[in-house]
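A protein chain is absent from this complex, but the other protein chains hold their places.
For clarity, chains are labelled A, B and C in written order, and residue numbers in each chain start from 1.
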Amino acid sequence: MFGKYGRVTGLVAMLALMVAASIPVGGQAAAQAENVFVYVMDSTIPELDPSIDFSNEVVVMTNVYEPLVWYNPPGSEELVSPGLATSWDVSDDGMTWTFHLREGVTFHDGTPLTAEAVKQSIERTIEMGQGASFIWWPVEEINAVDDLTVEFKLSYPAPLDLIASSAYGAWIFSPQAAENGTEWFNEGHDGGTGPYMIQSRERGQNLVLTRYEDYWGGWEEGQFDTVVFLIVEDPLVRQQMIEAGEADFTLRLPLENVETLDDNPDVNVVIFQSYQNLLGFFNTRKPPLDDVRVRQALSYAYPYDQLINDVMMGYAVQAHGPVPTGMWGHSDDLPQYTYDLDRARELLAEAGYPDGGFELVWTYNTGNLDEEQAGEIYRASLAELGIELTLQPMTWEAQWDWALSDPENAQDIFVMYWWPTYVTPYDFLFNMFHSEEEPLFNLGYYNNPDFDELIDQADALTGTDRERAEELFIQAQEMLIEDAPALFLYDEMNIHYLRSDITGYVPNPAYANVVFVYQLRR
Amino acid sequence: MPRWEYLIRRLILSVLVLLGVTVITFTISRVVPSNPAALWVGPRPTQEQISRAREILGLDKPLPVQYIRYISALLQGDFGVSVRTHQPILTDLRTYLPATLELVIAAMLIALGIGLPLGVLAGAYKGTLVDAIARLIAVACVSMPTFWLALLFQLIFFSNLHWLPVSGRLSTVIKLTHPIEQVTGFYLIDSALAGDWELFRDALVHLILPAFTLSTYALGLTIRMTRSSMVEVLQERYITTARAAGLPEREIFFKFALKNAIVPTLTVLGLSFVYSLTGAILIEVIFSWHGLGTYVTEAVLAVDFPVIIAVTIIVTVFYVFINLALDWFQAILDPRVTLG
Amino acid sequence: MTEPLLRIEDLYVRFRTDEGTIRAVNGVNLEIMPGEMFGLVGESGCGKSVTGLSILKLVPHPGRITRGKIWFRGENLLEKPESAMREIRGRHIAMIFQDPMSSLNPVFTVGHQITRVIRRHHHVSRREAWERAAGTLDDLGIPDPERVMRSYPYELSGGMQQRVMIAIALSCGAELLIADEPTTALDVTIQAQILELLNALRIRRGVSILMITHDLGVVAETCDRVAVLYAGRVVESGPTDAVLQAPAHPYTQGLLNALPRPSARRKSLQAIPGSVPGGIEEIPGCPFHPRCALADDLCRSKTPIMTPVDSSGAHLAACHLIGKSEG
Partner (left out) sequence: MQRWLGDIIRRNEARLLEYRRMGRAFRRDVLAVASLIVIIAFALGAIFAPWLTPYPEQGEGEPNLSEKFSPPSPEHPFGTDNLGRDVLARVLYGGRSSLSIGLMVVVIAVAIGTPLGALAGYFGGWVDELIMRVTDMFLAFPPLLLAIAIASALGNSFTNAMLAIAITWWPWYTRLVRAQTLSLREREFVAAARGMGVRTPTIIARHILPNVMTPVLVQATSDIGSAILTGAAMSFIGLGVRPPTADWGAMVSTGRVYFLGQPWFAAFPGLAIFLVTLAFNLLGDGIRDVADPQTRRSVQ
């Protein structure tokens, strides 16, 4: 009986091998035969509720939902352009915003887009209070003036056009669909107005979109019928998939391989400035980093060129303060620290540490190779100043928890990335450097009332006098750079890989790693 | 034959082991430096959102109260929700568990299908070339870092030869054109039930590389274990009796001897099976096979304890029942064994 | 004179081990007549079991038959291929062992084991095989054969297990039964029953039996003829009565002295000094000389050959002392 069993399983294994050997896999040909766009991503899509989503769901949501206003790609004349709203006005005091809605738009459940739907969408997001709902904090009241006119009354002046273009928390959805609740969304349903509808979703594995025939923009020959998001954690596999044509789009491949892929005629490499940057907060509440001279010394001790050229392979630029290159509010005229160990030694000596002689802990996200390598080269450099740097990988939550628990005993350098919820310098400056009673994201515990006042004032002007606001933001950054509450490491570039037969791709850093499939043709 | 009181006693003990495991996990979950509330609220929370999350998660209550709340929900079949994704864990498990089971069972069948005959032959022809080769394969299999082997497989079978896919459970196109009805969650079985052979074939070719990679360690163990039990059993007098009665060697090895020798092999396979439920993490990641391993690794890396506890419980249940099944099976195979 | 059923000529078996080559059997000669019960006696390690296994060509690894012929029904078994041997084993020559418990496969029922052997050698259906097995058991005087056949070996007594073994051995109608210490592990009353059973079988079915034992008492009770084995050689052979009444070889004498006899109850048992040689060292001369009180220079240098002890010519012994001193 067991002999037989053994033989049977052996046979099955053999058969499997034979079958496998005889069928080469024809993924490429098949993928092109269907009118399918395959986006291979590196991590899961956790949340599909449009009131809650706040991470890489954005690549899905932007194809399914639409906001009132879109933020434009860099190089455009205006910052924003019409989405579901065709035009908008703001009162002189910046306290009342009126949006005029597009006509003839329907949600995927067939109900029409109305001012009431907009009001209910945003109110649901605010009431749920999750995800990026805080972007609506300035809003006191939403009124449906008529069927296609919405009025927002604010409690303090704020740039509601920018807020409405947020990549998170600004979606307009069918209030009827929303009544089904969060779980319903997460089962693979949606209530958007966008060109595609969610067809199915397998948690942690894939998500499939299908064309919404009644999309207000209409459909033309050659646009994609189906969009598939596949989750493939392994960069090696993603690379193999884009090379083999099993993927039409992917990202986050080893920087060392960019050139090889660029040489591949089947793959188109798109490189552009992102709105994400890497910083290392200095713990300004803990000696010796409470001394500005030490912080400046440490800023001079960072080998920026090595970081940019050797670690990042040139696919990043050294930061000028916290607002990333290419974004409004950024200025290339702002000063930068350069790698200058002599200057660092002088400053350390002034501060009373001529031979270094202290230890620092650098915490970073477990498994993040860039943060790790950034630490490794810093470690070697600081060793020359007699400073010992310990690299401590931690989960984000643990790292954060440590920083929030007790500043006096927290890590010395907290390394993290920042990207904007909606595109304003205030997002960077307020969150990371505005003083806080209890630390939240000001993880260097920087406290400077002058700075606070300056950026608050700039924010209030953003909706009405953007030029003045930008000046104030730049002025505030100058202050920061002088005080050196953080290492301003680099502004990252995004590197996207597309099959070269895909046309129409325009990267937009305001919506991180998003591909607007509606715009594409094969 | 197994007795009922034995079964009941074992079940009660199993429940105690399960409770013990939940207590340990639960305790670990509260001493590990993490911030479940922060995890709950997502990337850019406000202070308000955090304190609300603490209430929702019951973190403001004393530890025993939290534990009792958890256990009583569990008894009603509620594993709770993931702190990180807010998804009901039960729903997640329904996707991930079958994926992992399909992979692990395939791997175990490969280990059994190749390892058992090889081990029997090696034991039967101890000291010969067959034996030497089998032992070499076995020791190489147990020494092989699977993640490394997976890389080599990828490079050879996908990048160079283009024979086998390396990612996921189905190709994209097949997935789109062949909607699959989830009956068991095992693609091979579901597609066979539906009579969709194209889907079946696609699922099969996707299964081959990960299953073979995962099977290596179990394969090595199976060969070694079967071989040494066979060597031992073949020295028994009753084998000489069988030979003296003129029975063919094949039957002696694969039936007379194997029935005596198979229990240790099944035991290691059973334990490998349980181990692989979460131990397949690396293989799951490398082959984008989204199963229990990936699920729990992500949970562990984010310190998402409800998920960790739930998976631990599932795995413990498997462990307990597989042990029970093994004992039972041994009693069926060997009438001398009495349970109790 | 009838042809012998089995004739072993000049059989040598060697075991090659790490420690050296063990000479287990060194030129054994013997003949077994049809219907005869032939005793092969010796201490443990003398090569008697290996001789028995050699007949079936089942010498365990790393042993090998290096020389000799084994004639069975006019054919030399040693020249037969393994496949032909398998036809002979169980069908024509069967074997039973000392410990019936370990000789039966513990995980199959008795019935399964018997019917399997029957079906191996006869083209019969399962049912027929089952009935035939039951018949054999019944023939062996086993009460309730159906119940026994449905039992696992461990559920039976030692005597019953040995009967089952005999049933397996004889179920296919073998002409020769090799019984390797068939009663050693059993208690006295059961021993007697089994011996009686074997004897009855021999008479009723005409089966020849090679009785391998260390127990001269068993030989005395059952065997027609006997051969005494020492260090892989036959040192004395002949009709049982002759050998036991008038042992010619000092070793046989020693064995007999070690036997508890009713007549010598008061006398303490006289064991042979020393022990059976390991078989690795080659002993020059008579293999028994290191333990022999009577050994002289000749014994130490020249190996004795089998010579007739008395006028009948049937009783032979390999000892230089034969004919010298009065025996």
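Going forward, contacts are C-beta pairs under 8 Å (C-beta built on N, C-alpha and C of every residue); 3 or more make two chains touch, one makes a residue touch a chain.
Please read all numbers here as calculations on a predicted model, not as lab measurements.
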Displayed chains contacted by the hidden chain, counting the whole assembly: A, B
Touch criterion as defined above, residue of B:A134, B:L164 or B:V296 at the omitted chain: B:V296
Hidden-chain contact residue, picked from the options B:P43, B:P88, B:P248 or B:P264: B:P264
Which of B:A140, B:L161 or B:A325 contacts the chain that the document leaves out: B:A140
Omitted-chain contact residue, chosen from B:A38, B:V81, B:A134 or B:M225: B:M225
Touch list for chain A against the chain that is not drawn: 234-236, 239-240, 254, 256-257, 260, 306, 310-311, 366-367, 369, 372-373, 375-377, 379-380, 390-395, 398
Absent-chain interface as seen on chain B, which is shown: 13, 16-17, 20-21, 24-25, 28, 31-34, 135, 139-140, 142-145, 147-148, 151, 154-155, 159, 224-225, 228-229, 232, 264, 267-268, 271, 274-275, 277-279, 281-282, 296-297, 300-301, 303, 308, 311-312, 315-316, 319-320
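What we mean here is this: only the chains that are shown with their structure count from here on.
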Chain closest to the middle, measuring from C-alpha centroids that were averaged per chain: B
Chain pair bearing the highest count of C-beta contacts: A-B
Distance-maximising chain from chain B - centres being C-alpha averages: C
Chain centre separation (chain A, chain B; CA means) in Å: 36
Approximate Å spacing (C-alpha centroids) for the pair chain A, chain C: 88
Centroid spacing, where centroids are CA-atom means, of chain B and chain C in whole angstrom: 53
Junction residues of chain A, two or more chains touched: none
Numbers and ranges of chain B residues touching at least 2 other chains: 259
List of chain A residues in touch with chain B within their complex: 1-3, 6-13, 16-17, 19-21, 23-25, 27, 30-31, 33-34, 36, 38, 44, 46-47, 52, 54-55, 129-132, 134, 182-183, 186, 202-206, 208, 226, 228, 230-234, 236-237, 240-241, 244, 246, 366-367, 395-398, 400-402, 404, 421, 431, 438, 440-441
In the complex, chain C residues that touch chain B: 53, 56, 58, 60-61, 85-91, 94-95, 97, 99, 102-108, 116-117, 120-121, 152, 154-155, 165, 168-169
Touch list for chain B against partner chain C, complex: 126-127, 236-238, 240-248, 256, 259-260, 333-336
